[in-house]
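Complex shown without one protein chain; remaining protein chains in place.
Entry: chain A
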Amino acid sequence: MRVLVLAATLAALSAGAALAAGALEAVPEAPAGSTEVKIAKMKFATPEVRIKAGSAVTWTNTEALPHNVHFKPGGSVDKELEGPMLRSNQTYSVKFNTPGTYDYICTPHPFMKGKVVVE
């Protein structure tokens, strides 16, 4: 019953070190020159960012409530990428290798929406 049990979901998510090649690539460190997106007050502070192919976006959660970034299959996203839940001041970086528009949400807060446009 993983869908509802939040504690179990969180545990499962934090264990997952997502590493994937392809259009989206989770990278362990924020690469130099990566675009910053802050998370605060149940929002992605810059819900739409534009970057060049091959560069990265780094998300930083600035509040106590855990959030993540979650790319669901569809549109430019060929393979699901569900980032770990970020505690306060934790970061997560994704490198975008292919041009396109990448919509994402926060898994437990699907009303939190963002977009990365890769040129």
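Everything that follows uses one rule, which is that a residue touches a chain if its C-beta (ideal position, glycine included) is under 8 Å from a C-beta of that chain, and two chains touch if they have at least 3 such contacts; residues count from 1.
Criterion: contacts and distances are computed from a predicted model.
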Among "Multisubunit sodium/proton antiporter, MrpC subunit", "Cytochrome c", "Methylamine dehydrogenase heavy chain" or "Electron transfer flavoprotein subunit alpha", UniProt-listed name of the chain not shown:
"Methylamine dehydrogenase heavy chain"
Which residue of A:27, A:45, A:65 or A:105 touches the chain not shown here
A:105
Hidden partner sits against chain A at residues 1, 3-5, 70, 72, 105, 107, 110-111, 113
